[in-house]
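After the structure tokens below, expect a handful of questions from me.
The complex is shown incomplete by one protein chain, all other protein chains being positioned as in the whole.
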Amino acid sequence: MKFNCDYMEGVHPQILKRLVETNLEQTAGYGNDPYCASAKKKILEACECPDGEVHFLVGGTQTNATVIAALLHSYDGVIAAETGHVNVHEAGAIEYTGHKVLTLPQKDGKINAESVGSYLKWFYSDENHEHMVQPGMVYLTHPTEYGTLYTARELEEIHKVCQEYQIPLFVDGARLGYGLAAEDTDVTLPVLARSCDVFYIGGTKVGAFCGEAVVIPKKGLIPKFFTTIKQHGALLAKGRLIGIQFDTLFTDHLYLDISRHAIVKAEKLKKALVEKGYTLYLDSPTNQQFVLMENRKKNELLEKVDFDFFENYDDTHTVMRFVTSWATREEDLDRLIEIL
Amino acid sequence: MKFNCDYMEGVHPQILKRLVETNLEQTAGYGNDPYCASAKKKILEACECPDGEVHFLVGGTQTNATVIAALLHSYDGVIAAETGHVNVHEAGAIEYTGHKVLTLPQKDGKINAESVGSYLKWFYSDENHEHMVQPGMVYLTHPTEYGTLYTARELEEIHKVCQEYQIPLFVDGARLGYGLAAEDTDVTLPVLARSCDVFYIGGTKVGAFCGEAVVIPKKGLIPKFFTTIKQHGALLAKGRLIGIQFDTLFTDHLYLDISRHAIVKAEKLKKALVEKGYTLYLDSPTNQQFVLMENRKKNELLEKVDFDFFENYDDTHTVMRFVTSWATREEDLDRLIEIL
Amino acid sequence: MKFNCDYMEGVHPQILKRLVETNLEQTAGYGNDPYCASAKKKILEACECPDGEVHFLVGGTQTNATVIAALLHSYDGVIAAETGHVNVHEAGAIEYTGHKVLTLPQKDGKINAESVGSYLKWFYSDENHEHMVQPGMVYLTHPTEYGTLYTARELEEIHKVCQEYQIPLFVDGARLGYGLAAEDTDVTLPVLARSCDVFYIGGTKVGAFCGEAVVIPKKGLIPKFFTTIKQHGALLAKGRLIGIQFDTLFTDHLYLDISRHAIVKAEKLKKALVEKGYTLYLDSPTNQQFVLMENRKKNELLEKVDFDFFENYDDTHTVMRFVTSWATREEDLDRLIEIL
Partner (left out) sequence: MKFNCDYMEGVHPQILKRLVETNLEQTAGYGNDPYCASAKKKILEACECPDGEVHFLVGGTQTNATVIAALLHSYDGVIAAETGHVNVHEAGAIEYTGHKVLTLPQKDGKINAESVGSYLKWFYSDENHEHMVQPGMVYLTHPTEYGTLYTARELEEIHKVCQEYQIPLFVDGARLGYGLAAEDTDVTLPVLARSCDVFYIGGTKVGAFCGEAVVIPKKGLIPKFFTTIKQHGALLAKGRLIGIQFDTLFTDHLYLDISRHAIVKAEKLKKALVEKGYTLYLDSPTNQQFVLMENRKKNELLEKVDFDFFENYDDTHTVMRFVTSWATREEDLDRLIEIL
């Protein structure tokens, strides 16, 4: 019984069923198959931007590096929260493409229109800054690394600043489903399609074996992106594997439904944690719950259930992470709550 | 009915069965799961180098770029046949990592110890060559882009030259199965493990959805390769997808058996082509068969069956490619032969 | 007495005089000084493109790498003759910036509109080529590595092909002076400014300590080029060093006059070589003369005078190079002719 992360099981049973059914069909490679075409159409419909583009890549770090490198000029860097995944846990994949991550301070994993705007204003206030890396785009994660969410208004405000300075806004949605399915959020796929220039819908962490769907609401924003994807080694030869998965996820709201499943479980866990007197490190409305624990308690629990180290808090306390997913079983959750 | 390439179907049914069976098990991410561990062990055993290392990456271009960049110093280039996949069809993925492809002339897709040795001798004959890209490794494909094969002796001779100049030899085995299963070849996995410094066993084109198994016979040759794989965006979060596939492929000789299936089909096709008076462009012992055709004939056939354009020969002739695979059905082949 | 190359002395005496006169003046750094401003103005006037831009970089390889990287998208490569300097003697500086050099066959160091056009036509004839490096620009050297020259018409024809495919034409003029001053050439600075998108006027090999003047006839072609130059480590802090040198070279036609000096010497040498029965390897109208020599003769001469190895011809013959320059003294040339 593990609550470490949301990519511990295989694939949602519906997807597996489709993979089995289609297995011996012959289709063209590199995403030129009918499943990819169908999936792209459904995704664009869900995003209410039928004239946009969708591209399928394999994993999150790869998608971030490929999209960011494709959006930036060689003299540009990417603005991100100092806790942004691209700045911390991608082994320098962004820098490997030649670009600096320009970090801004964060609160609960988020940056905001004010800090982005101040940075850009300061940057353009002095021509000596032409000796510095140019701010070429803004990168957000939604949900953030702390499980928190932007509001539609916050996204729109950041986007407005980006537009003022003519730089694109890119949203990393590796866990997007769990953000869309959260309670009280007003961020939907159409909101995202209107509020940013590129974003991706994470498959790996939301029921797929692998695959991230990059959505470019305005067609043509990134010329020759196919070749760029190939150049980054991010083009799957048997592209239909991703196509079939996303086609299934975007049929009958499966993507939202299975994300909702994780949220219901996470909310139940959160309630139990609070009732049992645990200290939430922050208030996360998504499938990741962060708990500040005494190390003694942490070690005691770890003997009974697997969950994740997040960060050291002080000499005697640690921030730990519990993660639910599309696959979390009610009985496992109940056992966890019992153990807690 | 398509004979275009060997990645048109899903996955070998045995693999699908294992994916279904294991689907809801919880395992650790990033390849730290028991299936990856088991697959690695079986691969090393098959290669008779139990102390070596295996790393799983997702696709071929990615594997080439990651391994080559990991093996080279920044001032090095990679020696390859001018027809080598890294030089032609990878959208500049190698150059994107900062390295030049140093091309040698080829015959039937192959280079040889003599030409490699001459190049290296010439390079080190003049100290002015320090203004040039240093030859830092040798890259071969086996089978080559033309479906041809090296002999064990040819590999060993090239390796000997590499050792003399202290540069590694890397063999791209995207279609390795079809090479190992060819008739009359003396190249086996243990031969490869002895004759080169790094090679990979292709999964994508030999029955898997995706996945390439990089074998490093001498442990430690590439330090911190895990981080490098991550940096290249080549680390699959749900690594078990590749682990389960290779674990299945390396159980009960499945990898060889299904490759052999393709060879039997290809030999039958080759025989039929010759009997019907077609001109083979070259003699390929593997699953790709190249035929020199009059354009009129080519267009006529393309109305009845899908196969692949390879290259223009002259104004009235084209080199076309027929590919068999683990999934080729006898009845389809018979229909193809009838059409021919 | 050396005839190896054209960068063996210090600086033209006129330049030295200006450096001495201005030495203790205080000026702003990074090229923001009055000498750079004046030099840029004079260069643009000489090029008859007063609205263009000039940027000063330090050396040739650096200039090639910086300009090419600035002109290309990340998915692009640069078309060049297989003998082009960027392909051979720059230690992979172009690939280090992530770009492939796409080579075309050459004749006497030159490529032509036909071969460029055929390549581009072929490239865009098949959509499968999106798996390949995109041809993003054309690179020429004028004079070439073999001392040969394009005609104005040849440049214009290549440019026309480039315009048809909307890619820029870049001319490496590391030895441009010796091309402009050649007999019977119709390529002038205004011709260059009209026939290509970017070119540079070499200082290092034509009388300066260092410095190359990049001319962009149409202002704005390369946005934020200052930052790109800085990023490449190609921005001289004491930019005036280059400014003063080019300001002097472009006062009273000094650049052309001193180049003409080298041509007069080269023509005299060529005449002597022919009269004495030497075999010219090719007919060079510029300051580099290539002679095909028996190795015995070559070794005999090398005991008496320094000149340069160019390439092995066969087991008993070598192509050797004699180079004149702005600094070649009549008495040394006479002695060389005597020795020959």
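Lettered A, B and C in written order, each chain numbered from 1.
As a working rule, a residue touches a chain if its C-beta (ideal position, glycine included) is under 8 Å from a C-beta of that chain, and two chains touch if they have at least 3 such contacts.
These numbers come from a predicted model, not from an experiment.
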Residue, one of C:90, C:197 or C:247, that touches the chain absent here: C:90
Contacting the left-out chain in the complete assembly, out of B:98, B:203, B:217 or B:233: B:98
Contact partner of the left-out chain, one of C:153, C:219, C:238 or C:253: C:238
Contact partner of the left-out chain, one of B:228, B:284 or B:318: B:228
Contact set of chain C toward the excluded chain (per top definition): 1-2, 4-5, 7-11, 13, 16, 19-20, 22-29, 58-66, 90-93, 96, 204-205, 209-210, 227-228, 230-238, 240-241, 327
Footprint left on chain A by the chain that the document does not show: 74-75, 77, 88-92, 95-101, 126, 128, 130-133, 309
Touching residues (missing chain, whole complex) on chain B: 30, 69-70, 73-75, 97-98, 130-132, 134, 223-224, 226-228, 230-231
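We take it that only the chains that are shown with their structure count from here on.
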Reference chain C; chain at largest CA-centroid distance: A
Distance from chain C to chain A - Cα centre to Cα centre, in angstrom: 49
Gap in Å, rounded to a whole number, between the CA centres of chain C and chain B: 42
Geometric centre distance via CA averages, chain B-chain A, whole Å: 33
Touching two or more other chains - residue numbers and ranges from chain B: 90-92, 96
